[in-house]
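Removed: one protein chain of the complex. Kept in place: all other protein chains.
Naming follows writing order (A and B), and every chain is counted from residue 1.
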Amino acid sequence: MEKKIAVYICTGCGIGDALDIDALSKVATGEYKVSICKTDGFLCGKDGVELIKKDIEGEGVNTIVIAGCSSRVNYDVFDFGPDKIVERTNLREQVAWCHPAGDEDTQMLAEDYLRMSLAKLKNVNLPEPYQVDDFSKAILVVGGGFTGLNAALESARAGYQTILVEKEAALGGYVGKMYKQVPLKAPFTELEENSIPALIKAVEEAGVKVYTSATIEKTAGAPGMFDVTINQNGSTVQERVGAIVLATGARPYDPGKLGHLGFGQYENVITQAMFEEMAAAGKLEAGKVAFIQCAGSRDKEHLPYCSAACCIESIKQALYVKENNPEANVYIYYKDIRSNGQYEHFYKKAQQEGVIFIKGDVTAITENDGTLTIEADDHTMGTKSEADEFDLVVLANGMVPAAAFGEMLDAAPAQDEAAAAADEPKVSVAPIIKSNMLNLEYRQGPELPSLKYGFPDSHYICFPYETRRTGIYAAGVVRAPMDMLSALEDATGAALKAIQCVEATARGQALHPRSGDMSYPEFNMTRCTQCKRCTEECPFGAINEDEKANPLPNPTRCRRCGTCMGACPERIISFKNYSVPMIGNMVKAIEVPEEIEEKPRILVFACENDAIPALDMAGINRLEYNPWVRIIPVRCLGSLNLIWINDAMARGFDGVLLMGCKHGDDYQCHFMKGSELAEYRLSKISETLNRLGLESERVRATTVNIMDYDKIPAMLDEFAKELEELGPNPMKDFQ
Amino acid sequence: MEQKNNQPVKYDLNFAREIYSLENGSYIKQCMQCGMCAISCATREIMDYSPRRLFNLIKLGKKDEVLEANTMWQCTSCCTCKARCPRGIPIIDVMHDLKKYAIQNGYSDDPRAAFYKAFWAEVASRGKVFEGGVTARYYLIRGLDELKKAFAMKDVGLNMLRHKRMPLLPPKKVKGLGNLKKIIRKAQELERKEAGR
Partner (left out) sequence: MANKSILVVGGGISGLTAAVEAAEVGYEVFIVEKNPYLGGRVTQINQYFPKLCPPNCGLEINFQRIKKNPKINFFTLAEVESISGQEGNFDVTVKVNPRYVNENCTGCNKCAEVCPVERSNAFNYGLDKTKAIYLPHEFAFPMKYVIDDQACKGAECGKCAGACEYNAIDLGMQAKTIKLNVGAIVWATGWNPYDANKLSYYGFGRYNNVITNVMMERLAAVNGPTKGKIVRPSDGKEIKSVAFIQCAGSRDENHLKACSSVCCLASLKQATYVREQYPDAEICIYYIDIRARGKYEDFFTKVQEEANITLIKGKAGEVKEDPSTGELIVIAEDQIAQKVIEKKFDLVVLATGMAPTTAEVKIPAEMDYDEDGFVVSGAQTPGIYAAGCVKNPLDVASAVRDATATALKAIQSTVRGQQ
């Protein structure tokens, strides 16, 4: 598209008072030869917008620079359709509202921002959506237990072709073997019939294609075009699907490790699962039964986490005993009763039925004359206690995700080896366990990366279906410990996400968090040196490799963070509207005053999601900060290419600051490790800087979250002060 | 609870079942050991065990500790615990049940047990209460040693007489005392029936 650029400068909201608008206009009309540059006192008002629309119609303007407020506001007012490029130059929140009016530095800042916008536009093009050939909207559900059956049913009921793969000969999984199930609805006091038979029937009626005794041998491809090889009883079938729900469940914690609770030693010490089978077989004659909670869970030696479901499952099982024989003696030994939410009613119901709850730690289980004796510390009595003549002791032995079984993938990417050798910082890699569930043909490993304890969970509170393998959604107890009600919701939610994935992919749009983004990375392969950085660093495993280590991008797996673009030393990866030259142009557009002017320049690369809104908030709160900074928003700090820093330092910038999200265990980066990667890359640049005779302290990274806006002024001022102490960048003189 | 010789306390559900079968006893099962009652109680400072701990002892099966405790006898029926119990246990009603159960099972060492008995006998025989009668019955139940205490209280008694707070002679019995007795007998019969159920 031939760009016809027009610049509109808004003088409202204090911008006109703060700046010399005529001088600013001259940047557009003079330096950048923009033929249309208009000003308006109220650009977002009807007349202002009309002014722009008239130029679009009359003058053929298709590339519009709005120099006014932040792009976080008035996004709808300045939307002129998908065939127009709109660039927002933030003169309000980042200039007029946080710098003194009429000041020379404020003016220079505004002019630079306008230059940066205009320079940026040279490399911005309208994205064209990526289209897949032989596209499939079918949904594959792996695992035919309670969660899998529900996910398949919900997907089919929404009108999507659905395929269900179960490794056992029969559907139903763990829940299928239960005698009854916990209540899933109000009043949350009544045991419910096992729902599996009805679910299986509904799944069949809904037209779900079911493979039992089947495993996934291989999953190749990408969202919209996954080619799945299913091995059923030794013969293989190929299915093309658009998205996958992983619902492979959990296994009970190995009771063999619970010898201290008498398991394996005494026949009548059994697990929850064994008790379900007894109950289902009608063998509930035990007259005195104890349930021991947290048998393995909440125990550093075993499972440090709480298995979430055991309290209400034991309550249910205690009620089996009471239902069968109201005179039976039933004890539940617990740490805390975790009958969250409305399950409080279920807890009370069990109490009313006469189940005895003892807050205590079991210290010993012994057998005497064929019955079991339990010794415990009874906390609410403050005594040691003893109870004997138990016919049965049931261990609530918790759950371990199916994804946790298997060999750990030896990730050890090349960069780590080098880093380890040089004793440099490493970028953490999410562990992948070869659990033989999906067998993905992904360069980064065959299964979903796990988060903690082997659960391939989301790391985000706001986005529990955030996945590190686009189009593959874990649901139910394989994702996180949860009770059945949660698993039911989780199954439905994961089905929605799978459906959303195929629909968005069909439209050529990115998924969360850059939902709707049509741009995708394009590789100029002629210059590729097969360094593997892009394939290793992509947080979503989007890029495969051929045998010669050439990257093989899978655009539908891509989430458009630009980490590959930042990683590439040859700068061969670009998006239509986001590229190394685009940011490079912005860096170059900034005027760096000569040393004698004593106006240092600090370049800031700021994460769009957290740091940029925080900078806006500083403006909204009229917090004044250093006017030497020039801020460039980036999709993610992971997209930071070191050439920008090289360019900046070579141009005489006095310092560069990266503002990214928190990393570490509680990282906040929405592309997993963007800020961590940026810091890792920074560690590499210090050598280059030293070679140029520059102090490595001139370039540094900091973490900023969206609420840190009050800290930003001090952060920038301090950096500026330290740079002043270092003295001006000697490269200035070479300009 | 005192732990003797560091021997573990043994749970005994039989006693618990007996208590749970009392009129309001089954509510005790609902106790979730929060301790709200312990604080709501007006006489918490002089109770051996808070209601929560008493319920816990019941659960453990510690019959002697429960029935010898002063907890139920200290209850003034102020109703605060009952109003605040998050599990809706009618604690004062449970305390009444426990008092009765204690008396029926021979745990009446607490002076208030004697007072309850004296009060009851007085009402049953007269249809109303005569302070002198209650006092006399009380000390008779408590035994001769307690009589010394009665003499110590004589000034109080005399003062009450002087201020006409206590009649010297017993008042007339209520009309239709026979019917009242019939009612009581019937009620006791019903109670026995219920207990046997």
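The definition used in the following text is that a residue touches a chain if its C-beta (ideal position, glycine included) is under 8 Å from a C-beta of that chain, and two chains touch if they have at least 3 such contacts.
Note that the structure is predicted; figures quoted are calculated from it, not measured.
Here the missing chain is touched by one residue of A:84, A:122, A:302 or A:345, and it is A:345.
Among the residues A:45, A:129 or A:593, only A:45 touches the chain that is left out of the figure. Residue A:621 is the one among A:215, A:268, A:436 or A:621 that touches the chain not shown. Only one residue in the set B:32, B:54 or B:114 touches the chain that does not appear here, and it is B:32.
Touching the omitted chain from subunit B are residues 1, 32-36, 38-40, 44-45, 50, 52-53, 83-88. Of the residues in subunit A, those that touch the hidden partner chain are 12-14, 41-42, 44-45, 69, 72-73, 75-76, 154, 157-159, 184-188, 297-298, 304-308, 336-345, 359, 379-382, 452-453, 455, 457, 459-465, 480-482, 485-486, 489-493, 495-497, 499-500, 503-504, 507, 511-513, 515-516, 609-610, 613, 617, 620-621, 662, 666, 668, 670, 705-707, 709-710.
Here, only the chains that are shown with their structure count from here on.
In whole angstrom, the spacing between the mean C-alpha positions of subunit A and subunit B is 63.
The residues of subunit B lying in touch with subunit A in their complex are 1, 3, 6-11, 13, 16, 20, 26, 29-33, 52-53, 56-57, 59-60, 87. Across the complex, subunit B is touched by residues 329, 331, 337, 347-348, 351-354, 356-359, 375, 378, 380-388 of subunit A.
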